[in-house]
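Only one protein chain is missing; all other protein chains are in place.
Chains here go by letter, A and B, matching the order in which they are written, and residues are numbered from 1 within each.
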Amino acid sequence: MPHLVILYTPNLEAGADMTALCRALADTMLAARDETGKPVFPPGGTRVLAYPAAHYAVADGARDYAFVYLNLRMAAGRSAASKKDAGDALMEVAKRHFAALLAERFISITLQIDEAPGQVYDAKHGNIHPLFNTP
Amino acid sequence: MPHLVILYTPNLEAGADMTALCRALADTMLAARDETGKPVFPPGGTRVLAYPAAHYAVADGARDYAFVYLNLRMAAGRSAASKKDAGDALMEVAKRHFAALLAERFISITLQIDEAPGQVYDAKHGNIHPLFNTP
Partner (left out) sequence: MPHLVILYTPNLEAGADMTALCRALADTMLAARDETGKPVFPPGGTRVLAYPAAHYAVADGARDYAFVYLNLRMAAGRSAASKKDAGDALMEVAKRHFAALLAERFISITLQIDEAPGQVYDAKHGNIHPLFNTP
């Protein structure tokens, strides 16, 4: 936690640099600060994963529509303001990233943040977090 | 919102036309009406995305089992009847689509609808919705 998963229609694969979008979104998460100036997301726990669909249908299928769904899952407990600010900042990155494409084709972008819904078990293991724990 | 994500075992890729299934499910969503005759889902917001797994294991692995998981995420607020009717109609489409395969191999199909669980942020951007807003 937190991780942002992007599901999108494969008709965007050629025109949108999704690796660059992943990096820009991760950088935005890393830069997010709450009201007290503390990072909203832990650097070692920030991940963005993007998946083009193998098959899809959008709306009535009459045009070559594209769809990008961004879903950020994070633990509960952050302030309302830091959640709104983080969401707004991430959406702004997505808007900028797709601005040129939006001028020439049909795209819908949706960003939603979920606070670990229905979660009844949580465990972590690894060696990345300690790299970012400054003494 | 709403979007339907299909996760499935790749052993179905050759025999099941998943693009056709996506289209049939989207058409079913577009046709859904509530008790007052209004569309249950907005045409410009209807998307179906399908993803074959790269790796998988089903049950005891003793046979060539297949699995199809359909998950529809939508905003809260629809009537109980329209949710049930939409779920039933989508499942009926899936049953019909896999009927021939079900007669010759082992398949499990699960369809679940979630109302935006744990959602704390929601933003949209794009140029598809306006295409379907009739004056």
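We take it that a residue touches a chain if its C-beta (ideal position, glycine included) is under 8 Å from a C-beta of that chain, and two chains touch if they have at least 3 such contacts.
Model, not experiment: these values are computed from the prediction.
Asker: Looking at the whole complex, which of A:Gly37, A:Gly77 or A:Gly126 touches the chain that is not displayed?
Answerer: Only one of A:Gly37, A:Gly77 or A:Gly126 touches the chain omitted from view, namely A:Gly126.
Asker: What residues on chain B make contact with the chain left out of this view?
Answerer: 7-9, 51, 53-61, 63, 65, 67, 69, 72, 76, 80, 83-84, 86-88, 91, 94-95, 102, 106-118
Asker: If the missing chain were put back, which residues of chain A would it touch?
Answerer: Touching the chain left out of view, chain A contributes residues 1, 3, 5-6, 13, 18-19, 21-23, 25-27, 30, 43-52, 116-129, 131-132.
Everything below uses one rule, namely that only the chains that are shown with their structure count from here on.
Asker: Would you mind pulling out the distance in Å between where the CA atoms of chain A average out and where those of chain B do?
Answerer: 22
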